[in-house]
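The complex appears here without one of its protein chains, the remainder shown in place.
Naming follows writing order (A and B), and every chain is counted from residue 1.
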Amino acid sequence: MKKFTMLVSLFCVCAFLAFGAGSKETPQQVVKEAGPITLTILTTATTQNPEGPLAQEFFDEFMRLNPEIKLEVTGVPMNQALTKITTLAAAGSLPDVFVNTENIIGQLYDMGICEDLTPYMTKAELENITESVRIGSTMENKLVLYPWYSGPNALIFRKDWLEEKGISAPKTLEEMRLAAKALTADTNKDSLVDRWGFGMIGTNDDSGQTRFVMILRGFGAKELYFQDGTWKTDIGSPASVEAFKYFTNLKNVDNVVPAGALENSFNENVNLLAAEQIGMLIAGSNSVGKIFSANPGLKGKIGSVIVPSGVTSYTPSSILGWSVNPSSKHKEAAVKFVKFVSSKKNAIKWVEVTGRIPCTNDAISDSEYLNTPLFEGFVAGFKAMEQAPNAPYYAEVKNVLGRTYQKLILNPALDATKEVQAAGREIQKIIDNNK
Amino acid sequence: MIKNTTDRLRQNSLGYIFIFPALFVLVAMIVYPMLYGIGISFFDTNLVNKWKFIGLKYYVRLLTDENFGRSIVKTLIFTFGTVAGRTFLGLLFATILVDKRIPFKPLFRSIIVLPWFFPDVVIGLLWKWLYNTNYGLINHLLLGLNMIKAPVEWLSNSSTAMGAVILVSIWKGFSFMVVMLMAALQTVSQDLYEAAEIDGCGRIGKFLHVTLPGIAPVLSTTVMLESMWSFKHFTLIWNLTYGGPVDATNVVSIDIYKTGFQYMRFGESATRAVYVFIIVIVISLLQRKFKNSKGY
Partner (left out) sequence: MKKHDAFPIGSFIILLVGCLMVLVPVLWMVITSLKSVPETFEIPPSLIPHAPSLAAYRTVLKDYSFGVFFKNSVIIVVASTFLTLFVATFAGFGVSRFEFKGKAGFLGFVLVTQMFPSVIMLIPYFRILKTYQLINTHLGLVLVYMSFQVPLCTWLMHSYFETIPKDLDDAASIDGLGKFRTFSRIILPLSLPGLASTAIYAFINSWNEFQFALVLTTTDLMKTVPIGIGQMIEDTKINWNEMMAASLLGSIPLIIIFLFFQKYFFAGLTAGSVKQ
């Protein structure tokens, strides 16, 4: 028995050493001097519709124009992108080009796997990127994400319903609350409310948390910000308490939110909007297309307005683009590829088909559909985009916010001030732990 | 008889040959990942460019972390509910489905195992839809049958969320029990039942004295395996509730995933995993002790 155990542990140690050493000195891939080079690409575009087929068209076109470059594309669903990129990076198998977004840029940059793209670009090219996007793609003065498109959040609303009530698109959070109250109704007179003013995403996931932060910052409180060389939080301040109260009251006091708020993630709210059960929702421009495909009858009945403000208005940057692997052997080719995909012609085509906003000034000025009333709020939001905190532990901070609003919605009797202050202490602890 | 015994001794080394292929696969494939997982728990690391040795810091910190303790309790509740439910239903339906008097058995068997045939992701999302307060089929049906007066917020309510999640977990997984136990029931000799009948045993008596001892090795193995899986389970819960509302269904595997792949603190995530590892080992030791004391 003892011998056997020893044998097994010996085995283990050997295996550990073998792999530990083996993975460090991975055989360098032999790159042929002549012949086409292979560029590996990880994207979220190809697994979606209508994005997939169009993206494939771009890739094929690129290979046709650049016969010396062969693209090897892998698609990954957005919700798995970070897991996949992290695994590949940790195993030293990162592709040459990979998807990056405002949501994961902090983590990926922190891992040191995003090449600074500034040296590969001319001044004109840099300046052509819209300012709000450029700021959102820059970390410590390095452009680490080459933007492709943007899908900023705005408040979308049922134009026809608001007109019926004689209300104009809400500009302030208070107006939004009143509009939500006005829209909430029992339309079939069975004494049960069947139409709700506001679609609340109350799940404690990224889409719920991000939307709450938009309201929180509207009240002038920041969940996390960098000042005087250190990260700080406003959670616990009177303004932050007001924000939590406003948000949770929508459900508990104003009753303008459909039942099941805490389980309704973005998908469920799209469903409710498509089924004409909610009147307003904070959503990205691309989701409008999905809503129309779910309910074609809504075309022309939806408008958008920049997220209503309290003391201020906050639209977090929304950018999807590419990062280039710093240890890639084909950086020039990689840059060529990302530039091609985001070129004016391709960008315009892309955003029109997928309902997004291009990231470059020349493409924006030529995208006529951006002038339609539907896009009013998205375009305004796009111009006002601010970079979200890029601390690598930002997701953890947002998780505390999500848990707190869920707690307050579930237990209306709780003292909001106390709970929010406790959340503030928890966030401070996270900041301290990561110093 | 003596000859037989020496024969046995001589042939016992053959055992190594029989287990060698399995041992080889496991040592080649799984030992390194486990050691890696344990190894990184001593580091503050994102696995790419940050490797800071911190020794037992995370172990100590987690021991005093209330949230961690709570998540372990949630996990135990989830595990117990899931395994108890699956075992009960597994025994029930396996017994019925080997009964010679039941007609159309192949059809019924195929229906009962259906939930097993779909990926966890799909089942999680499907049930989230079925549970939906506003447009879920469950509220729709219950309202239609006048069993409830107003829609129930199954997943938005701390008091129902865990139950709802466990129900899905049972639904998804009891088929495995049914199949394993059906096979085990086939090995119980019919003669023993007849003997028990002659001894005057009733249905329950026969079940306790003949069926249960007969399938005990398989039953205890499957219960043990089910407990281990349930303790580590992630996908269904994640797709149903993300661990919410508040922390109502926040089992430890959700924290492991979040700390690792969302917060990029793989060291701390691995520490949680090692704790789970230890707890599961303890559970299985206890279970084996129980099994031995029962004499199976």
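One rule holds in what follows: a contact is a pair of C-beta atoms (placed from the backbone, for glycine too) under 8 Å apart; a residue touches a chain by one contact, two chains touch by 3 or more.
Just so it is clear, the model here is predicted, and its values are computed rather than measured.
By the touch definition given at the top, subunit A reaches the unshown chain through residues 1, 3-5, 7-8, 18-19, 22-23, 26, 40, 42, 44, 46-49, 72-80, 83-84, 86-88, 90-93, 95, 266-267, 270-272, 274-275, 277, 283-284, 286-287, 290, 293-296. Touching the omitted chain from subunit B are residues 4, 7-8, 11-19, 21-23, 25-26, 28-34, 36-37, 47, 89, 92-93, 95-97, 99, 101-102, 106, 108-122, 125-127, 129-130, 134-135, 137, 140, 171, 176, 179-180, 182-184, 186-187, 189-191, 214-215, 217-218, 220-222, 224-225, 228, 232, 234-235, 253, 256-257, 260-261, 266, 269-270, 272-273, 276-277, 280-281, 284.
Basically, only the chains that are shown with their structure count from here on.
Once the centre of each chain is set as its mean CA position, subunit A and subunit B turn out to be 35 Å apart. Contact residues of subunit B toward subunit A in the complex are 27-28, 31-32, 35-36, 39, 46-50, 128, 131-135, 151, 153-158, 241-247, 258, 261-265. If you check the complex, the residues on subunit A that touch subunit B are 8, 11-12, 15-16, 19, 82-83, 86, 89-90, 107, 110-113, 202-205, 258-265, 268, 271-272, 275, 277, 392-393, 395-396, 399, 402-403, 406-407, 410.
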